[in-house]
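Selected chains only, in their assembly positions.
The letters A and B name the chains in turn, as written, and every chain counts its residues from 1.
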Amino acid sequence: MADGATPRLVDHHCHGLVQRDLADDEFTALLTEAAVASAGAFDSRIGLAVRRWCAPVLDLPAHVPADEYLARRTELGFAEVDARFMTAAGLSALCVDTGYVPEPISTPESLATAIDGSAYEIARLEQVAEDLHGKVDAAGFADAFQAALRQRTERAVGVKSIAAYRVGLDLDPARPSAGDVVGAAWRWLSGGKRIADPVLQRFLIWCAVDRGLPIQFHAGLGDSDVDMKSGDPLLLMPLLRAVEPTGVPVMLLHNYPFHRHAGYLAQVFGNVHVDVGLATHNLGDRSRVLIEETLELAPFGKFLFSSDAFGLSELYYLAAVLFRRGVAAVLEAGVSGGSWSAADADRLARMVGSENAVRVYGLGDAGFRHTA
Amino acid sequence: MADGATPRLVDHHCHGLVQRDLADDEFTALLTEAAVASAGAFDSRIGLAVRRWCAPVLDLPAHVPADEYLARRTELGFAEVDARFMTAAGLSALCVDTGYVPEPISTPESLATAIDGSAYEIARLEQVAEDLHGKVDAAGFADAFQAALRQRTERAVGVKSIAAYRVGLDLDPARPSAGDVVGAAWRWLSGGKRIADPVLQRFLIWCAVDRGLPIQFHAGLGDSDVDMKSGDPLLLMPLLRAVEPTGVPVMLLHNYPFHRHAGYLAQVFGNVHVDVGLATHNLGDRSRVLIEETLELAPFGKFLFSSDAFGLSELYYLAAVLFRRGVAAVLEAGVSGGSWSAADADRLARMVGSENAVRVYGLGDAGFRHTA
């Protein structure tokens, strides 16, 4: 739990909370990346972590059986459960990707209230573009998208690309020509709303580069819809070479099981930052190793905290607890082994827990939303 | 060694024992995946593990020099050596891939006797098909294969695909058309017996899906004949998406060094299970880490024990000892670190050691062969 002695974290990538009570299989389905709910999810590291860490927040003993946990959750109701976990997470600010809304979820404003802190918006590029489907013609798409992006990011602190889910990260680094964009827009507008076209994905990304805000890229871990081979962040190298001179920050999200690849990119590209969100809570007590492996090459000044939590307030809390404990364990082992000083450990913990995010996203500047 | 307090394991993927005494270089050649025997194999983790764990079973002190170990093995003779290791392994059942027989090896029946337990057959798809070479024409191949598969799996509990060795795992997920199968069969029947054709491999796999038994896939670790890049289990994702709705269990074998990839697949696909056979004994005392990394995402209910032992009885024993110790170390660390309870640890150990295999393969049902 957060107390005066524990610095609060900035969660630089998350989503909203489901606003209703959940059936047991709905809870289980939201717990992992599996498409189908399975009671077996409790017999994996994340399920064991829920029983270990989340149960006490609901006044249950640690390691309580899963069915008792679910019964208590239902008994308390989602509003009370969410209030407890969001407070216990010890967060000072969140950057909320507002582009994934399969059902009504909590807004950044309400999340800010829940953590007694601040929330900022991350605009999802694909959503901004897809909102134009049926409203523009091919010739007008490019201008319309750029205008929409400007408007949608007036108060946003960053944007997000899910190219990994749509066409993979093996992207041609060149900015597409105006003619190519018109042609691709024409094909897209002739079909369904969902964008999964390499030319359009590249166009969206280059518009984001022009916009100048940090660009988050989904990489690695996701559900079974993602082609994981195409989500290896190393595939982004040509694009990263092209973007590096602009100085626009690139934020590689999740990354597991390619987190060492991401750490390498964070070392060699001046503008690349990494996290291990989503993986942190999925790996439970192995999150320490995950953090340690990512920080083999990634400079501490390029490593950030995120939960990538969606739906369940347990996931914000678990990610925060496991990140804090993992970072502390890594840094304390270095102190006790003589690899760095205790003062270094304190300083590095602050960097990865909040200072890097505040610096890269300019939190506190325009776009700030404080509700506390 | 197995005693009343140590639950016996089910080895869900192994082969048979060579039925003769071996020259020293034949022993070394069977010890690792190297094509050429090398005395240097003893100076690797598996060789050190033989000297540590196997020597005492042959009445030698632990860490005995390799030449003394080999001399003692010769002195005792293969029958006595095999009897000792197969008993010491502490196995209750084996699932035996009968499709790799470079020389006469022990049958499932004799293995069952050797462990004082049960043995079941796994039919190798490629072998079933290749047995038809020269006996069918292209037009008749599809029906002939389906009939042969039905016959060969009357008492089998699963089938095995070595697509990774033949064409790689980057398979088109679609069931091939009847015409495509005839064409591919025609090309195959015009040449040598060995099948290495993507259309035929897909046909074999879809026939196996129709048959409904668990399908084992070679993935990752193998000898230098395998194209390791093409053996990454992530390449199977399109096929796994196509097979998941059938509910047919998919068993990803070996997986190292892609075991984290396999663990991810076991989380997101309801029917995917994983093991780290072959790697377990090759990695010696690093097998604990291997198991721990695989179980980062893989649910405990989807993780199984296998040895993938071939030829040497030491490999059944080593795999069992190292798996048992590795799982125990992982689970005990969780208990002492407060990540789960001792009761959980006991339960999870039983699942991965035998219960998962019994459930998935339906061991004890028709096809059961008990000789004890």
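Note that in this section contacts are C-beta pairs under 8 Å (C-beta built on N, C-alpha and C of every residue); 3 or more make two chains touch, one makes a residue touch a chain.
Predicted model, so just to flag it, every value in this text is computed and none were measured.
Identical protein chains form the entire complex, numbering 3 copies in the structure file, with 2 of these shown.
Please note the rule applied: only the chains that are shown with their structure count from here on.
Taking each chain's centre as the mean of its C-alpha atoms, chain A lies 37 Å from chain B. Against chain A, in their complex, chain B makes its touches with residues 232, 234-235, 237-238, 240-241, 244, 260-261, 264, 267-270, 292-293, 295-302, 334, 337-341, 344, 348, 351.
On the side of chain A, the complex with chain B involves touching residues 32-36, 38, 40-41, 43-45, 47-49, 51-52, 62-63, 221, 223-224, 227-229, 256-257, 282-286, 290.
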